[in-house]
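Read through the structure below, which is laid out as structure tokens, and then see the notes.
All protein chains of the complex are present and in place, except for one that has been dropped.
In order of appearance the chains are A, B and C, and numbering begins at 1 in each one.
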Amino acid sequence: MTEALIIGIYVFVLAMFVGFEIITKIPPTLHTPLMSGANAVSGITIVGAIIAARTGSAEISSILGLAAIIFATINVVGGFLVTDRMLHMFNQKKKR
Amino acid sequence: MTEALIIGIYVFVLAMFVGFEIITKIPPTLHTPLMSGANAVSGITIVGAIIAARTGSAEISSILGLAAIIFATINVVGGFLVTDRMLHMFNQKKKR
Amino acid sequence: MSATAFSPLVAILYLVSAILFVVGLKGLTRVRTARRGNFLSALAMLLAIVATLVHIEVLSWTWILVGLVVGGVIGAFAAFRIPMTSMPEMVALFNGCGGAASALVALSIVWQSVLERGENPAAVTVTSLLGTSPALTTVISVLIGSVTLTGSIVAFLKLKGWISGKPVLLPGRHVLNLLLLAGSVGGGVYFALSATDPTLQLQLLLGVTVASLVLGVLLVIPIGGADMPVVISLLNSYSGLAAAATGFVLQENVLIISGALVGASGLILTQIMCKAMNRSLANVLFGGFGAEDSGGGAAKDARDYVNVTSYSPEEAVLVLENCESLVVVPGYGLAVAQAQHTVRELADLMAKRGCQVTYGIHPVAGRMPGHMNVLLAEADVPYEQLLEMDTVNPEFRNTDAVLVVGANDVVNPAASKDPASPIFGMPVLDVQEASTVMVIKRSLSPGFAGIKNELFEYDNTMMLFGDAKKILQELVKEFKEIAD
Partner (left out) sequence: MSATAFSPLVAILYLVSAILFVVGLKGLTRVRTARRGNFLSALAMLLAIVATLVHIEVLSWTWILVGLVVGGVIGAFAAFRIPMTSMPEMVALFNGCGGAASALVALSIVWQSVLERGENPAAVTVTSLLGTSPALTTVISVLIGSVTLTGSIVAFLKLKGWISGKPVLLPGRHVLNLLLLAGSVGGGVYFALSATDPTLQLQLLLGVTVASLVLGVLLVIPIGGADMPVVISLLNSYSGLAAAATGFVLQENVLIISGALVGASGLILTQIMCKAMNRSLANVLFGGFGAEDSGGGAAKDARDYVNVTSYSPEEAVLVLENCESLVVVPGYGLAVAQAQHTVRELADLMAKRGCQVTYGIHPVAGRMPGHMNVLLAEADVPYEQLLEMDTVNPEFRNTDAVLVVGANDVVNPAASKDPASPIFGMPVLDVQEASTVMVIKRSLSPGFAGIKNELFEYDNTMMLFGDAKKILQELVKEFKEIAD
């Protein structure tokens, strides 16, 4: 095991703890928005997709990268917008 | 800034988040035990003290290291024992 | 990062982005802060993307821009076009995209760093070039990403009704799944540890990919359509873990952190959802709940019921017009009939006559968490009128009438009375305590749990058979006639 892997594991474990702790009691109304918001966050893999596609060559790796960018962007853009749409609905109601 | 420093900062920030999140509502009875328990944990600097004193030479660094070990061990041993003593009292009461 | 040189500035930007993700997700757990939380997460994502673009040596912008624009347009279009009530399907699809992206990134890294090297490609393997642990995390990323992709697609199809929502229980499916999993993991480990031949390594990788794609299908197929929200939440957690695995491959902390955040919060949310249905996660995943052969108390049609009294809308209005308090209990049927606007119209008419109208919302009514809230919010029902289960349950004994619109399991008294019932222990709405209970549904067919509901036989229950929207429209019409 390399030092880089170990450090990754440290960071991973700590972030898991943070993830477990911040989600505690959550009202049922927010289950779906949280799900779709978190889902959008998992689109962070877009960073990797950009790195994969950066050569812009016609080689397989770049084509895979392009596909990855498209999929990841759908996930990110769609996810955040859909979440906002849902939450907007609740907020509107509360203001009255 | 070196990569090592940055990684340290990542780990530090994540651990701060964990620390902030795990302490939420805490009954007043536990304020003092938590304080002294956390205090004992900060004695983790004993790891550094051992490293500092490992040469066992008569040089200043080792003497500083020896002093550091003594202080850190007082903190660790005293802290955990005193916390346990306090908590023992509460527990006893509850069992009846 | 393996692909690029270390830059402190970019590392700091990534750190800020990770912090914003934490703060954003935390915000999403409170109604007051949810929207800002989502916004902060989106900002974090933007920051991460910009930092990446600044950081890496982009050799050609074309594909990156094409990818961003195409994906962005599709995503935005989908997000704005779909009706609110199809949210779970949409989230499933988006989630599948995330899984696919993680798997594709890992595959692309393999091609790029090994197969497409200028030197003799036959001489190097992923392991010899990148090291054992990146090779291992690559294959983990591919495995989890692929399972997420096909699992999400199956969930989507089930929710859309394009394939049967019924659990498909293949014989020996547990053994088959175990074999596939063992094959994928074994192949992956062999890929990372022992392969010395690049051709073999490539074959192994493709084998793992195919096996995990199949596994994703087989894992979700045996789960009933109505359990899909739980499955999606779990797959969402997986897509986070896949992103984290990609982060290990690229040695990028921001991916590891955000991926782990999603992984952990997805797991917690899945557990919360299972708890609300009073079932274990294992039961959801492997129980084949809702299949034809589901346990005792199964009911298919009217033959199981005695003493059911059916009423006409006119008769119902005679009761309703004298009510001083009404609780509307919506369920999945409201969504099917798209009757949210009509129910609101009726409620407004009643309120105008001085009746106090509230809505009793069961946490798992409908087919996704918050389903009823979303539906009623779309019809502009005031937020204050929506009462949660714990608030409304003590009120029923003082309520004149309850109007159950397309709900079934969430008002089934067996859940608290009959220990043999499959839903025994799930907290339900005690509508039977009210003076009169009106139930609108099309027939005596069961709800999601596939069991009989003796509420329909109670003496104070009036059944109004028909499509929810049609019945409600008739009620509204009758009411208006009275008013004239």
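The definition used in the following text is that a contact is a pair of C-beta atoms (placed from the backbone, for glycine too) under 8 Å apart; a residue touches a chain by one contact, two chains touch by 3 or more.
The structure displayed is predicted, hence computed values, not measured ones.
Here the chain not displayed is in touch, across the complete complex, with A, B. Against the chain not displayed here, chain A makes contact via residues 1, 3, 6-7, 9-10, 13-14, 17. The chain not shown here touches chain B at positions 1-2, 4-5, 8, 11-13, 15-20, 22-57, 59-62, 64-94, 96.
We take it that only the chains that are shown with their structure count from here on.
In terms of inter-chain touching, the protein chains here all touch one another pairwise. Among all pairs of chains, A-C has the largest number of C-beta pairs in contact. Separating the CA-averaged centres of chain A and chain B is a span of 35 Å. Between chain A and chain C, the centres computed from C-alpha atoms are 16 Å apart. Centroid to centroid, with C-alpha atoms defining each point, chain B and chain C lie 42 Å apart. Residue positions of chain A touching 2 or more other chains, listed in rising order: 11, 15, 17-18, 22.
Annotation for chain C: residues 18, 22, 253, 257 touch two or more other chains.
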